[in-house]
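Sharing a structure, written as structure tokens. Questions coming.
Heads up, one of the protein chains got dropped from this complex, but the rest are sitting where they should.
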Amino acid sequence: MATFPSRAKVVIIGAGIVGNSVAYHLANLGWRDLLLIDKGPLPNPGGSTGHASNFIYLVDHNKEMTALTVESANQYKAWDVYTTCGGLEVARTETRMNELRRRMDSAKNWAIDDARLVTPAEIAGLVPYVDASILVGGFYTPGVGVVDSLRFGTLCREKAEAMGALTVFANTEVLGIGVEDERVANVRTSRGTVEAEYVVIACGVWSPKVAEMAGSHIPLTPTVHQMADYGPVPLFERSSKAIEYPIVRDMDVLMYERQDGVGIEVGSYAHRSILHDPEDIPSNEAAALSPTEFPFTQADFDPQLEDALELMPSILGDERVGQKYAINGLIALTPDGMPLLGETPEVRGLWSAAAVWVKEGPAAGKCVAEWMVHGEPSIDVGQSDISRFHGHQKTRQHTKRRAFEAFPKTYGIVHPAEQYLSDRPLRKSPMYDWQVAHEAEFFEVAGWERPQWYRSNAALVAKYGVQARPNEWDARWWSPIINAEHLAMREAAGIFDLSAFALFDIVGPGALESVQKVALRQMDVAVGKVVYTPVLSEAGGFKSDLTIMRLGRDHFRVVTGGAHGMADLKWFRDNLAPGASLVDQTIAYTTIGLWGPRARDIAQAITRADMSNEAFPFGTCRIVEMGSQLVLASRISYVGDLGWELYVPMEQGQRLWDELWAAGEPMGLTACGIGVYGTTGRLEKGYRAYGMELDGDYTIVEAGMAPARIKAQDFVGREAVLRQLAEPPVALLCTLTVDDHASPRTGERRYMLGRQPITTAAGAPITDAKGRRSYATSAGASPSTGKHVLFAYLPPDHAVEGSHLFVQYFDELYPVTVAVVGARPLFDPDNLRVRAASPAQGAVPA
Amino acid sequence: MKVLVGIKSVPAVAGRIALTPDGRAIDTKHLGFAIGPHEECAVEQAVRLIEADGGEAVVVTLGPASALEQLRDALALGMTRAIHLVTDGQEWDPESTTEALLAAIEADEAESGAFDLILLGNEAGDSADYQVAVRLGRALGRPTITALKGLSIAGGVARCEQEVEGGRDVYELTLPAVAAVLEGINLPRFPSVPGRLRAKTKPVATSEPARPAQRLEMLRLVVPQGAAKQAQVLGHGPEAAPAVVGVLRSLGVL
Partner (left out) sequence: MPPVVVLVTTASGAADEVSLQALTLGRRIAAGGPVHALVLADEAAAAGLGDWGATEVHVARHAAFTRAAPDAAARVLGDLADQVGAAAVLGPGTEAGNTILARVAARAGLPFAANCTALTLGAPTTLTRSRWGGSLLEEAALHADRAIVTTAPHAIAAEPVSGVAAPAPAATVTPFDARLDEADLAVRVVDRVPAAAGGLSLAEAKVVVSGGRGVGSAEGFRPVEELAGLLGAAVGCSRAVTISGWRSHTDQVGQTGTKIAPNLYIAAGISGATQHLAGARGAKKILAINKDAEAPIMAAADYAVIGDLHAILPAISAEIRRARGA
């Protein structure tokens, strides 16, 4: 065996599917001097890869997860370790069947075109041992397969070694990680200390423990997933192949069954959530099986057996078919269900590649490698970016509480707006008690409790004649009060709690250079200007969109959404110019939004300052006195109406709110929830949102956000933007309106919630020249126009105002019209309201 | 036919045994539990007997509350009902184990007739005392045989076989009798799903016998410090064949 090196460019810790894949892709991208270590033996070091079920279902509602899965499947196939067997997801109930119809929408969105719904009879034909009489139907994906993840890992190592890029040491335990000047410096192991420029933690369920050695956080919790093998199955003994029959996911009982040679593997997510700490995991020596195969707890599994027996009586009801092997396998769950990829925000050069399952492993490895080498991955993994977490989300307790809640939903039917209920309330805005008293319905973002709507506004529903949604799914996590609040705001004014904003200041002599580098828009503006700007990656995809106020010559304040705020903060910090510093102000200031035709009257009522359009024009900010406090007022709007974002120190927020409320209530001021701010207000105004319309796949040209001219100063993505501007766009973001809400099948009025395919009359998908499917990036009501609005990127031949298309919702087609091509708002297209020159436009919306 | 099988829930140890800090037990933090290997075969034997001849097969254990899982395992394999003599987790020496089992047997026999056959594992998987069957047989006044690798019953007589040098010794015991079996007497089945489901509803009677003074008193356990060898690696893959043959020669086995 070679001697253990004292230096390496990259030390990759963990030789499971992820670590092996990172090693290979780094080598493939040209990096050398890589060291891969694992405390266990090879090829199976005893992590979760070793007991993975190894099957790959391609369709997920989540775009990013599907992209990672499809890329992974392609890598497995390229190395011939992918056995295509097909996969069924079966429904025992009509509710589940509806979910499978929704899966058809996602399949079309992400171009998994061989997926189809099947009848019980077809299911019986595909899997003869299923009792189809208990089923309503199923969702069949012929391309589903089973991979050999250990073999893939071995090939990764062999190929990287053959390139002369990689050295591998098994049975090498990490004892410590050295950090100098907030940068990773070395890894102390049982074979000696190795200095490193980069360290990648790909330790699966052990990752939190290893990250802590460097003072960093990888928030995941090892969670039990029970699996048992039954056999020998007489039918399988006659099989010509090791896997002849499709895998079956019995979604309603949260189980799966798959042929494995002459046996059948039964896996369950139906048992109670059994969580562990990384410190609970035994060493390879102390473990009876593998360290991540905990002793099977039969009592937890027994209740599921009846369900499995019911579905597959001919196999599992056979007295000769016995339970041969059973484990409590450990898997990794995170606070929000997404992987943990990227450089850790705490330590430069320390990367996380964790909470990744076999179905995402190769792609996750590739993305992390590309990110390290090129600065960004080829798949937008924004939702998996480890820098997304706020402090509380990095704690063990929070991670466990969320994992405990999420585990039973592994095969659950999860509504796109579904809220976590555990570990709340966690962050309360200064107005929280007021909001509780006004019967706010709280949704959570980044730990903050935010009113989505106020039940105390229920009377407005009748006043404005807002229709309820008849379908329970469409109406879940929704209220007609949202639309009513919206209309009240448009009529008079609304007050919004925006405490969840992330705020950070860029200060110092290098401040301008720093924000110039990150922002697409010109930042060398007068003090007191507010700039809304896209933030791009080097390749020209969206990294964020946010506003920046210039508060002084060397002082800028960045305001961005709470959900993505921490990742934005890291991006700004990573791009700081010499002489600039970043100061997180998130918890120093609360933000109160005040918008509507009467906003000026209300603001003016409590200030000596001149709030007139001439004195305080759109796009500017300044400090004004409001009652007994100094308030930073910024005249911008994300709801498209006259008004301000008002920033005051957190502890003074309630006071300002009270003063505005006292002044505004007689003028018709209504407390509005985020339902208005995040959906109805922005959609009818054509405002785009990061993570919805804006992601790494689309450009500012396609999004209709390209400025008239590109600033001369350099910024990240400038080269790409110039290229984008030089080419005709192959897709344009459009606003579509739904023409008929009646379900063709039931006649019930349906309201799309977003992420639905846009199709031609024949239901055929629409694909642009870059192979991207047209789908509703956002959807929601436009109460002012009475329409239901969708945003979608359409290829130029479909991006024609007035043209008719369809939206697919639960596998049914509804007619839509392309109302607007580009960024022009559906409501108040000339933006008279937001720029309102005179007080109280008074225009009551149509 | 009425058969009793005594089982013991033992830790499923694999590579390395670790002890609790007080040295009085195996550290089972990371271990599962299983029916002892010989007893698994005793269960299989009993199930086969009642499958062939009808009757009931009762499984009994003396062990902590968690041993219920092993009783359920036995019920899943086809035992009829279970008796759980619940302990606080301390070990019981073989004499007191015998006394507890004896009391349970006498109570059960008073209720529903004598056991034609009492089957145990030859020795417990963990404590390996080699005597509970013999003590039970002596106390009940029933013929007792140990180390069985074969057992068949006909006409109230048990034909029992032991593997010995050069063949098999055959005993014939008139029932009722006590027998301790060795792994290999049969190949135990794995529990089926229907078996598992039936097991959930089969009756388990519990009682909590008092633990008497121990005359074979375990003081502590010690993991022997076997000198770990450093194996000489002869090579990787088939290329190592000549080196292996060299070693075979040097050891004189070629």
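Letters A and B mark the chains in the order given here, with residues in each chain numbered from 1 onward.
Everything below uses one rule, namely that a contact is a pair of C-beta atoms (placed from the backbone, for glycine too) under 8 Å apart; a residue touches a chain by one contact, two chains touch by 3 or more.
Worth saying up front: this structure is predicted, and the values here are computed from it rather than measured.
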Contact residue for the chain not shown (choose from B:52, B:65, B:103 or B:223): B:223
Residues in chain A touching the chain absent from view: 40-44, 170-171, 284-285, 324
Interface with the unshown chain - residue positions in chain B: 13-17, 26, 37-38, 93-95, 122-123, 125-131, 134-135, 137-139, 143-147, 161-162, 164-174, 182-184, 187-188, 213-224, 226, 228-229, 231-245, 247-248, 251-254
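Throughout what follows, only the chains that are shown with their structure count from here on.
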Of chain A, residues touching chain B in the complex: 230, 282, 284-289, 294-296, 298-299, 302, 305-306, 308-309, 316-324
Chain A partner contacts - residues on chain B that touch it in the complex: 12-16, 18, 27, 29-33, 69, 72-73, 189-197, 200
